[in-house]
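These notes concern the structure reproduced below.
Note that one protein chain is taken out, while the other chains of the complex remain in position.
This part shows chain A:
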Amino acid sequence: MSQRITIDPITRIEGHLRIDVEVDNGKVSKAWSSGQMWRGVELILLGRDPRDAWAITQRICGVCTTVHAITSVRAVENALNLEVPVNAQFIRNMIASAHALHDHIVHFYHLSALDWVDVVSALQADPAKTAQLAETLSDWGMNSKQVMAQTQEKLKAFVGTGQLGPFTNGYWGHPAMKLPPEVNLLAVAHYLQALEAQRHANKIVTILGSKSPHIQNLAVGGVANPIDTNSQSNLTIERLLAVKEHIDALSEFTRKVYLPDVCAVGAFYADWTKIGKGVTNYISTPDFPIDSKGTQFLVPGGHVPDGDLAQYKPFTQFGDKYLHDGVEESVKHAWYEYSKPGPLHPYEGETKPHYTDFQDEGKYSWLKAPTFYGKRAQVGPLANVLCGLAAGHQPTVTYATEALNRVSTLVGSKVGPEILHSTIGRHAARAVRACVMTEVLAQNWSMLIENIGKGDKATFNKPVFPKGEIRGFGMHEAPRGLLSHWTVIKDGKIANYQCVVPSTWNAGPRDETDVIGPYEASLMDNPIANPDQPLEVLRTVHSFDPCLACAVHVHDEEKGQVVQVKAV
């Protein structure tokens, strides 16, 4: 007899994601991923001034604020063929890479580490042994016995208050929890230190973006930061030096704590390198442009079919034709209807809701199902790291090699990039990308300083909207993967706007030919030890860094039951 497990919501902050799985003989045999919230932000944008779109789109999601803002201005600039001063590119690149670091660190330590780390078990750890273990991983200065003992004291006091907060509802003592107490304590210590680390990322975004969480400094055509090395209200050398200190602190944490931690956790859960592969058709976008046109990038991106690096085909510029021509979205299994049959290109995209009940074989999600040349594609840091490896991108190769060497040492046998196509591999790739981001951040800082030194203080080219219709799309390698905004502008007003977000690629439902999406595919054959506590499902879904692009933030008095299990 099989059992059906429904987890709803799987995460609250970015809108509701519901996951249904059928379990046969302790393994997932069928899966459905469903966006439970109607996202009609595209409709809000119709008829508006394209210069205002970024400020609205950054409200789509509470986690991905800046990425929607940046992608939106790029879409309008692409439609206008508008070049962006390099200073503005550098400033945007620093905001984007700092944001990515913030996201990756918070995701691992505050959102998904709890899938692997048994916090309560950390109370049993020996602080001295924990410190010894930590020393074997890196020379990070905050790994001492005293730090571990203090962490344990804090944890005891916190557990004693009965307000477990982020740790509530963790699956403590679950049979799938495998870390020794010392590793758990180390993870809790680094959880606390990660709170400090993410502040540095946030400070960078705040200084450069004028405000956070919603940046204020973007503009179609550049940024609104006047560069003036003397005036206090502008971007001064003093402020830029403060940014550099934050960059250095972030880099140290990422390389000495985050990457080693992910490798250690991964080595203890080596069986999870064989679980959660799913769709191995990968796409990611090149990003961090260093020229005004968007043709030279610090990090490559493109298409890796069938997980085969030899078949890598790069996307080479903003507005890339190979990317542009390949994207379609199907609503056969989504709660929308199109005015014509078949999937539609985003420029022709329609946003007309058509709600039915949750139909296993019919419509069951508010997400559309995107395809790339007719095939499902996985996006995210893993896709980006694979493109970097295929392209021989030096920072990616360096950190990926370091990660694989660390795991090889810990498990006592040589492992290669093939282990990345897995649940734990997505975490490893995210940590590798985070290390790459620290280099991108530092490089852009240096380039900005150097360019200002040459006397170039330009940050903005004024957009002029022609009569008639123009079209453009913006692309950005966001923390969760390839994000694109597509817009049609008529007589200076928005006539169509479609966001194809990373979670649409990954969490989308079955497509036009009933093929399952990346979340669904990655859940197939996942082991389930206890259907009442489907920790394994959370592990795989969280490895994608789930984010459904519509933030709901309601304090709800009516408590729903999170997990339902029924026999089918």
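Everything below uses one rule, namely that a residue touches a chain if its C-beta (ideal position, glycine included) is under 8 Å from a C-beta of that chain, and two chains touch if they have at least 3 such contacts; residues count from 1.
Everything below uses one rule, namely that contacts and distances are computed from a predicted model.
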| item | value |
| --- | --- |
| Options "Putative spermidine/putrescine transport system permease protein", "Hydrogenase expression/formation protein HupD", "ATP-binding cassette domain-containing protein" or "ATP synthase subunit a": UniProt name of the undisplayed chain | "Hydrogenase expression/formation protein HupD" |
| Given A:36, A:71 or A:112, the one touching the chain that is not displayed | A:112 |
| Residue of A:158, A:347 or A:373 touching the missing chain in the full complex | A:158 |
| Which residue of A:192, A:242 or A:515 touches the chain not shown here | A:192 |
| Which residue of A:59, A:256 or A:457 touches the chain not shown here | A:59 |
| Sites on chain A contacted by the missing partner chain, in the whole complex | 9-13, 38-41, 43-44, 56, 59-63, 65, 102, 106, 110-112, 114-115, 154-155, 158, 161, 163-166, 168-171, 192, 195, 198-199, 202-203, 212-214, 538, 542, 550-560, 562 |
